[in-house]
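Only a part of the assembly is drawn; its chains keep their places, and the rest are absent.
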Amino acid sequence: MWPTQREVAAGDVVIIWQTRELIQPLLITPGKDFNSRFGHYRHSDLIGIPYGSKVTSRNGRGFIHVLRPTPELWTMALPHRTQILYLADIAFITSWLDIRCGSRVIEAGTGSGSFSHSIARTVGPRGHLYSYEFHEARAEMAREEFVRHGMQDIVTLTHHNVCKDGFTVENMADAVFLDLPAPWEAVGHAKKALRKDRLTRICCFSPCMEQVLRAVNALNEAGFTDICMYETLLRPHEVQQLPTPLSLDNVVSKLKRLEKFREEKRLRQIANSKRKREEDSDIPEPDKRARIGEPDTARDEGGSRPPLISDPHIPPKADDEVNEATVSWSRVCHEVRGHTSYLTFARLVPYPAETSSNGETEGLTTTSE
Amino acid sequence: MDNGSDAGNAHHLCRNSTIQHGHTVLLKLPNGEVRSIKVEKDSTLSLGRVGSFFANELIGQPYGLSYEIHDRKLKRLPPLAMQDIAETDATNELINDGDFVQPLSVAEIEDMKKSGFHASEIIKTQIEQHANYSLKTEYSKEKYKQRKEAKYSKRFEIIEPTMYEVCDYWFRKDHHRIRDIRTDTLSQMLNLANVRPGGKYIIVDEASGLVVSAVLDRLGGECRIISINDSDSPPAYPVLNLMNYDKKGLAKVLSTLNWSTAQEDHVPVHAPLDPTPGCIYSERQRARLDKRKVASDAVMKTRSELFAGGFDGLLVASEYDSFQIVEVLSPYLAGSAPIVVQNQFLQPLTGLHAQMRQIPRYLAPSITEGWLRRYQVLPGRTHPTMNTSGSGGFLLHAIKVCVANIPSVV
């Protein structure tokens, strides 16, 4: 799998983290450059630096972080060949299927390889992943990717229609994961591939409920038991630094000042208008006068508001005594993933009836391992 | 029966069932986008790519129907049966997750180049992406076809402005301005506040008028609302515009105070409201004085009404210190009246809860978070929507009780 040495070496696949939304893999190739809106970088400058380094572009346009790939980072960075599996599902499936260091696992199909990378990491060199992909070009890309990532000894990739042709191994897998449009067609083959000397497990990954109902039925008929179904998601929370909520006292005092200001202004205007009227007493039509004065007053009232006056569309939160205190509040992000797939699980129990003709009444036996 | 004609009735603020001149209506476009548009007599309404038509075509039409534009004329369409409907998630799903049905984008090619892929690999991927399309299931093909169709259809639907639709529209359009109040949360607020015909409510609405509109719509105006705001001007309740209420009818059921005039010890700084003896006033000045007096009298009347108390519920959706709000306004609630406080963050309600439960006047403060899930129910393809809203806001509710000790003995 990906190298574990501390420094970046030529030929390593590294993860270039630019922003949360811009994370991409890079094959370190001396002589090549990496260019992005966050700067220009020579691959050769990255060789020998510790993984996890922040690298600044000398032209000052920005910086990048050079990270060691993990299946989780790879999932954020990988070129999507199909809809991919995400952390919550992968993690939960791995646990439920009891996939551990040394496990032998089957997956179909390979897809974008998101699950494959995570499982290969977990089972390690003592375990093995048998991955099947129906689509030839996709299988080829995945195969090259696995080689580039040093996973060829852990993963065996087969271009194969498992629904029709079954799996290439028999009686040896600890766990089977089916990410297929019609998993029920592969359930029988999966049973053959699972080892019979101990408890083994299966998972069908299906986005639609109708697929679940058919898969459950097929699993039950094939003799799988403890059938159960889960959904799991991650709710991402975002943290916001916000001003401490204002006290009503601030609002009241602001509103009072505002009222006083307006009243004073009005009285000034009346006084002005009175003075004018007295001065212009030779003009006989006060109505006209008033009509002339009116727009002025209106403009004045509307246009020369003190800065404290609020736009009625924007509640006036600011005050003279500006509230400097802030709080860190969080909430779930506005738009989140609402569904990925239903996870249908089942177990295959090595009950002696499987191998004996009289299971129902047979006494206690001990399986030898 | 609901009809726009009796909107002026003091006891009824009925929802309009037909579109009238001057109404703002919501239209759903073929791509699922909802747009608000003002229907002015004799004008031309443009829906962008969908086309244009004469506003008069819509006037008098009932809400809730679908049309197609033909030469600026509308043709009424039958509603879509399930088999004619594209995936709920079509747009999102294909953009976010289903890139595989599209050839490689320029950005993707750039990314591949940057990742050190050879040109040959990129070309191979391109071919694969196309091959992929032909390999896709019937299901995916149909989706792709439908999305294309949605792009070019001239169909649109007039949405009936129910409280549910109006809330949903604003939540999609600008959830910040309605403080993240989602349809489920708004519905719960109305039920928790025991909103019922004939009730009197105090509402603090900094959610663009959504809460006020919801109570008015639910009760068809058979209620009395005092809303408290933080400004010296009447509150701007843009959500209320979609209700197309008659202004006079509205004024009879909804009055507003601000945090200053809502204080019992508030002393208005106002000038004498009657003309000063000996002064000569122009007609305009006199009209202004009259208007001031009417406004001032209205405030005084609303103040008296508030301070007389006996309100049936308090609904709060505000940015200010919510404990202060509850403390200032709960004295005007009748015994057993519900208090419902909304916030888009949990933390302020946690604090409010900690403060309220120290005070015997507030019975059983409880905090809840709404959870809502929508499903696509197309034949054979039933599943929850792939994307959803993360949060629809939090509620704290409690019951105002009387602290006076009433003893009883058997």
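As written, the chain order gives the labels A and B, with residue 1 at the start of each chain.
Here is the rule we go by: a contact is a pair of C-beta atoms (placed from the backbone, for glycine too) under 8 Å apart; a residue touches a chain by one contact, two chains touch by 3 or more.
These numbers were taken from a predicted model, which means no experiment stands behind them.
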item	value
Assembly formula (labels as shown, counts from the whole structure file)	A x2, B x2
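Throughout what follows, only the chains that are shown with their structure count from here on.
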item	value
Distance between chain centroids, defined by C-alpha means - chain A, chain B (Å)	29
Interfacial residue positions of chain A with respect to chain B in the complex	24-27, 29, 32, 34-36, 79-84, 135, 137-138, 140-141, 144, 181, 207-210, 235-236, 245-248, 251-252, 255-256, 258-260, 262-263, 266-267, 273-274, 277, 286-287, 289-291, 294, 309-310, 312-313, 315-317, 327, 329-340, 342
In the complex, chain B residues that touch chain A	97-100, 108, 111-112, 114-116, 121, 124-125, 127-128, 131-132, 135, 137, 175, 180, 206, 229-236, 258-261, 263, 268-271, 279-280, 282-285, 319-322, 324-325, 328, 344-348, 373-374, 380-391
